[in-house]
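Missing here is one protein chain; the remaining ones are kept as they sit in the complex.
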Amino acid sequence: MGEMGNIAAIRAAMEKEQYMLKCQYAINIVEAKCKIIDEQLGMKYGREIMRSISKRIKTPESIYAKLVRKNLDVNFKTACEKLNDLIGVRVVCLFLDDVYEIARMLKQQKDVRVIKEKDYIAVPKKNGYMSLHLIIEIPICFDEKCEKKKVEIQLRTAAMDCWSVLDYQLCYKKTMADASGVMEKLKKHSETIASMDREMLAIRNEIERI
Amino acid sequence: MGEMGNIAAIRAAMEKEQYMLKCQYAINIVEAKCKIIDEQLGMKYGREIMRSISKRIKTPESIYAKLVRKNLDVNFKTACEKLNDLIGVRVVCLFLDDVYEIARMLKQQKDVRVIKEKDYIAVPKKNGYMSLHLIIEIPICFDEKCEKKKVEIQLRTAAMDCWSVLDYQLCYKKTMADASGVMEKLKKHSETIASMDREMLAIRNEIERI
Amino acid sequence: MGEMGNIAAIRAAMEKEQYMLKCQYAINIVEAKCKIIDEQLGMKYGREIMRSISKRIKTPESIYAKLVRKNLDVNFKTACEKLNDLIGVRVVCLFLDDVYEIARMLKQQKDVRVIKEKDYIAVPKKNGYMSLHLIIEIPICFDEKCEKKKVEIQLRTAAMDCWSVLDYQLCYKKTMADASGVMEKLKKHSETIASMDREMLAIRNEIERI
Partner (left out) sequence: MGEMGNIAAIRAAMEKEQYMLKCQYAINIVEAKCKIIDEQLGMKYGREIMRSISKRIKTPESIYAKLVRKNLDVNFKTACEKLNDLIGVRVVCLFLDDVYEIARMLKQQKDVRVIKEKDYIAVPKKNGYMSLHLIIEIPICFDEKCEKKKVEIQLRTAAMDCWSVLDYQLCYKKTMADASGVMEKLKKHSETIASMDREMLAIRNEIERI
């Protein structure tokens, strides 16, 4: 079975057993939690906290590519077991410190089990990528039973979010030899981004002190 | 404190402690459950099940009116304790039997506690009103704790839904003496509606047998 | 080129030249017009007018089926020229007289050109189908030019809308010999629906007179 057949098989599996609706159920819950946190922090600090909350269910094409890249069996069952980002929620904040406070507030919730946490802000990926990743598990209940659903939550600042667009654009050309010069610049640019975030934070702190 | 002041006080209380977002959270969950049921039954029977799912959070004006009507203390705390329909979800089905199957599927869910069930289809209200009402309680989790939220789910057919519009229109004029003639007709009309639903069902069953 | 190839070719054509976005543009305008009418009539009569406004862009599968059924060349260009319902908006009203008043208000608008009007309420289709169909043309502007877009607007009561679900369900079985008995019943049922609408209207008029 070639690439096309594999993708079609994954798509077919996703159309069964209300998979999409169950993902949407989990997204609904995570989004509701984020909005409550947004309002709580917004009232605590008297300013805007989250710039946007976006979400996606990983496409068959993208699942296929990731299974191949990770050298895993190419089928939907493996994807459900091994991939942590079939359901993704991205929270873009304005300020660096909010990223950590939101993460803390998500992690302490009673129905949330934290599976993994990766702080790519403290230690960026080697291409310069920065974000805080939480893999959590939450229960969704339907029929007579509940099911655990894993959700990857990416928390980042708006500046980091800008950077990631360039990275995304580059990744389709990465194999080319002469990308190396650009990759270096992109890495450097991520440092500009980091210092911009620190500057934002410093100015905000000063405004708050007035 | 007059009516205006009471309503303003209720509104102020509703703006605190993420009340609206928590209601929205509960609505998200109930809606996700309904959509899964809709797809499950849709696949089981190979036809459309729900015509629409609508939801509302009771307004301060409407809370006030209901507290007064029920002779309860007029404040938001009492409303939260005594009123079961602060959060309302309405599911309009096409066929009468679906109403009961959906109710059964909602009631059996692990995180759903049924507080009350009123079958105004088997025994319509004396004005002719028909619907199946479920009051359920579901947990929503945020911060370190979970909270129980009551939700009233009204299940009815599209024909019953039409009827209710006339009733709603009449209710603003109910006090007038000569409404009595109309009320009689409306009651009668609800019987037409009921027989129409039976006819719908009979034709559908025949189509399915072909 | 078989059915699959034809459908794929139609789908490919629909993905070009912002076809979907231009349809959405036209839908946005028609929906905005309907909402204004809804509010205008709602204020005029002090009651609910439209129960729902729904819209759809015809799918490649459905375009293909209609071209075949109408014995037309099976390609997207022909579809754009000959089919009037590539863009569809359905307005479901509560009362029969509102259907006609809304139609009148749509037809008089300066940027609306009426291409066709079919009153399947006055003269139902022979299977019993009732609705008022308007095919209108409106301009949408982008780039340096404007383009005319045809939109089919179906206006009907909620009761007629219920009926159409049964009809839709039957239409997949229509070829079977023994459907004839059911078709007869469905036709009969549409008369029940029509009389139910008249009853609704009569009761409403009486309520208004109180």
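Read from first to last, the chains carry the letters A, B and C; within each, the first residue is number 1.
Following the convention adopted for this analysis, contacts are C-beta pairs under 8 Å (C-beta built on N, C-alpha and C of every residue); 3 or more make two chains touch, one makes a residue touch a chain.
Keep in mind it's a predicted model, so treat the numbers as computed, not measured.
Engineer: May I ask you to name the displayed chains that the omitted chain touches in the full complex?
Structural biologist: Even though it is not drawn, that chain still touches A, C.
Engineer: On chain A, where is the contact patch with the chain that was removed from view?
Structural biologist: The missing chain touches chain A at positions 47-48, 51-52, 94, 158-159, 161-162, 165-166, 168-170, 173, 176, 178-179, 181-182, 185-186, 189, 192-193, 196, 199-200, 202-204, 206-207, 210.
Engineer: For chain C, which positions touch the chain that isn't shown here?
Structural biologist: 18, 21-22, 24-25, 28-29, 31-33, 35-37, 39-40, 105, 108-112, 139-146
We adopt the following convention: only the chains that are shown with their structure count from here on.
Engineer: So that we know how the chains sit together, what is the shape of their touch graph: line, ring, star, complete or other?
Structural biologist: Topology of the interface graph: linear, an open chain of contacts.
Engineer: Measure off the straight-line distance from the CA centroid of chain A to the CA centroid of chain B, and report it in whole Å.
Structural biologist: Here the centre of chain B sits 37 Å away from the centre of chain A.
Engineer: Distance between chain A and chain C based on Cα centroids, please, to the nearest Å.
Structural biologist: The mean C-alpha positions of chain A and chain C differ by 41 Å.
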